[in-house]
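Here the complex is missing one protein chain, while the rest keep their positions.
Then we have subunit A:
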Amino acid sequence: MFFNSLHFAIFLPIVFIMYWFVGHKSKINQNYILILASYYFYSCWDWRFLFLLVFSTLLDYVSAMKIEQSKTQSERKLWLWICISINLGFLGIFKYYNFFAASFAELVQSFGMTASPILLKLILPVGISFYTFHGLSYIIDIYYGRIKSEKNFVDYSLFVSYFPLLVAGPIERATHLLPQIKVRRKFNFNKAKEGIYQIVWGLVKKVVIADSCAIYANEIFDNYQNANSLSLVLGAIYFAFQIYGDFSGYSDIALGTSKLFGIDLLKNFNYPYFSRDIAEFWRKWHISLSSWFRDYLYIPLGGSKGNKLFQVRNTFIIFLVSGFWHGANMTYVAWGFINAVYFLPLLLLNRNRKNVDDFTLGINFESVRTLLNILMTFSITCFAWIFFRSKTITDAISYIRRMFENLDFSSQYFKIERYNHELITLLVVFILVEWNNRSKIEPISGKYSWLKLGLCIAAILALGVFSDYKEFIYFQF
């Protein structure tokens, strides 16, 4: 059941009515309704993996209590590592086993020996990377004594399985979500209205921007050998907007849906393509994952303490792991590595926190410089996306080589009966709308909201891609 499906359009109002009209009198009823809805939502993909989700929930729930009840530090540590090992074990088997087995076989073969790895035909349980990280953050927080363990199993299950965030995040923190689950939610009109606006804007991003860009990006990346330089440059830009529209659109729908139930989720995107350097980009892109790695990997590794060499090592580890988190393919690792390389000069020059403030543009030299920095950051981000999107590293390198060697910047007509430049107007309009509303969560609220809502609905209906349906990209992670 996808957020942009008819199934969800029926499911959501039913859950909403049950939640506010049947279960509204107590927090227990509200949570029961949400947990049932969440399990139904998850089972719509593959009911068999529901057992995995419940097992993972139970494991974290019990481990957290055991850690808290442990009398010695070694016992606490033992329970922590049992829980982490089992969680990462599942993730490893389902997501990475085949990759490691095949890579090991290749390594053995390179030494002249024969190896035939046993590859598993496993379906990746949807959302496993998200709910595993969800649970891990909880258990690590318990271990470090940041929070108390949750005794109510239903409340804890809802924290892990809450349907708006279950399959593609945002990766929540117990400190943020659990307190909201522990109290009865009261209906708030303004919050619900804001939720509707966010859902509508999320749909614009997904079906208008991301899915339109996908048609062109897929054509260009799948046939890059026949594309000219202009098409290849545009292909990278189209993919940049595809993945942004897709994932931030999903996040908007998730956050908006959650607001309908009176629950706020963590912000996941903050207009990342208007960043002035790569450090700012990473503070604004997939925020819940970036901050997860910062808090549970970078800081435990020593973070920015110690000498520069130590900091560089930590930076590379976090970016490489972040790349690998996206999937068992060297292209994701390369993407992480390139971002680490981008980050390196900022780290060495102590400029990685230079652009943390908001900015406004005027008619002055400083504004020109800011704009150039934004353009530069966007360009290098697009360059890195080529590795993320390509099937193999060889493809990515060939793509880039052709981009610089072909040097034909003419209009090109594709087999899909479209010109390479057709989406530019749409993207320019989208960028202007986002730019003018970058201080807000979504652009619909405020003055003339009904008019803006009407325009968004018209855009979804008229410009949306419905016949060539595409899943949300981050569901595969």
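To be clear about the criterion, a residue touches a chain if its C-beta (ideal position, glycine included) is under 8 Å from a C-beta of that chain, and two chains touch if they have at least 3 such contacts; residues count from 1.
Here is the rule we go by: contacts and distances are computed from a predicted model.
Asker: Which name from "SGNH/GDSL hydrolase family protein", "Aldehyde dehydrogenase family protein", "ABC transporter ATP-binding protein" or "Phosphate transport system permease protein PstA" does UniProt give the chain that's left off?
Answerer: "SGNH/GDSL hydrolase family protein"
Asker: Just one of A:R146, A:H176 or A:K193 touches the chain that is missing; which is it?
Answerer: From the options A:R146, A:H176 or A:K193, the contact with the absent chain belongs to A:K193.
Asker: Which listed residue, A:V233, A:V321, A:I441 or A:L463, touches the chain dropped from view?
Answerer: Looking across A:V233, A:V321, A:I441 or A:L463, the contact with the absent chain belongs to A:L463.
Asker: Just the residue numbers, please: which parts of subunit A touch the chain that's not shown?
Answerer: These residues touch the chain not displayed: 20, 187, 189, 192-193, 196, 418, 422, 450, 453-454, 457-458, 461-468.
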